[in-house]
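With one protein chain withheld, the remaining protein chains of the complex are depicted in position.
Right after this comes chain A.
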Amino acid sequence: MTTPAALTELGDTKKSMKRPKGPSPKLSPAARRRSLTGWAFLLPAAALIGIMMFWPMFQALILSFKTGRGTNLAFADPLWFNYTRMLHDEVFIQTIKTTMLYLVIQVPIMLISALVLANILNNPRLRFKGFWRTAIFLPAAISLVSYSLVFRTIFATDGLVNDWLLALHLIDGPVNWLGQPGTARMVIILGLLWRWTGYNMIFYLAGLQNIDPTTIEAAKIDGAGPLRTFFSVTIPQLKPMILLTVIMSINGTLQMFDESFNLTQGGPANTSMTMSHYLYKVSFQNNPNFGYGAALSYVILIMVAILAAIQMKVGDKRD
């Protein structure tokens, strides 16, 4: 999970990298012992991250050039066989499109709603502030599997949503929400909005509380209206937090699995399936193919890296 710490820290690390070198390269015995103690303190975490994240990432690259079933693997001929196979894999291309659709529709709506809500809740004169904040944040305490199944029940053909819409005479007959490509994707997007808007709102609230109120006062004295103040004073100061939530959301959407697996089971006809769900199917279901799965995982890795890099660049330029 990501925390606001990341944000202040990203800037701080740059600063400390530029810190001048110590007074002398030769350390006293006590200082050297202390430095070694410091390394010993870092060792368990660094070793775990190395073994559990960097090493598997490297292994996945090698694996992505191999083919075979189960554990019986050999280097492919040609080496890039798994990667060329993707180009003709209609299901994978479909999952990329679907994941991008989720990204393009859900992320902007969610982040703008979170920003608006945080701005309303940040008003010191607002009553029942604690209640609103808890209510809106509560969905984030529920597991992805749990809410996926609740949404699946609510949006079932004989479920709550159809019952209410029928009672209100908004539809003529029950809608098969999860059985049609368009509505199945829509239910997933609604689920994501429900689960994550409050979560992002908390980050914006933390960011808003760090804004110096005198800058807002100054804007008011200069004659700026509330909207103008919001866009010209508040938003620029929130930019690091906005950047963080954008990266987190993009990253999360590209790796999405639980909703696709539990809410729609990828259906109908794979139209709501995400990339990670397909990767799971290729690697662990029916005829497991680790090599092809690893190649797919590298495509996801590259997509995450590119999008994060673009976001960093865009975020930097506006500074």
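By definition in this document, contacts are C-beta pairs under 8 Å (C-beta built on N, C-alpha and C of every residue); 3 or more make two chains touch, one makes a residue touch a chain; residues count from 1.
The rule is simple: contacts and distances are computed from a predicted model.
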Name per UniProt, for the chain absent here [options: "DGQHR domain protein", "Allophanate hydrolase family protein", "Carbohydrate ABC transporter permease" or "Electron transfer flavoprotein subunit alpha"]: "Carbohydrate ABC transporter permease"
Sole contact to the chain not displayed, among A:N122, A:N176 or A:Q255: A:Q255
Among A:I105, A:V150, A:V175 or A:I216, residue touching the chain not depicted: A:V150
Hidden partner interface residues of chain A, rising order: 1-6, 8-10, 12-13, 16-17, 19, 21-22, 34-35, 37-42, 44-46, 48-49, 52-57, 59-60, 63, 71, 117, 120, 126-127, 131-132, 134-136, 138-139, 141-147, 149-154, 156, 158-160, 163-164, 194, 198, 206, 209-210, 251, 254-255, 257-258, 261-262, 275-276, 279-280, 283-284, 290, 293-294, 296-298, 300-301, 304-305, 308
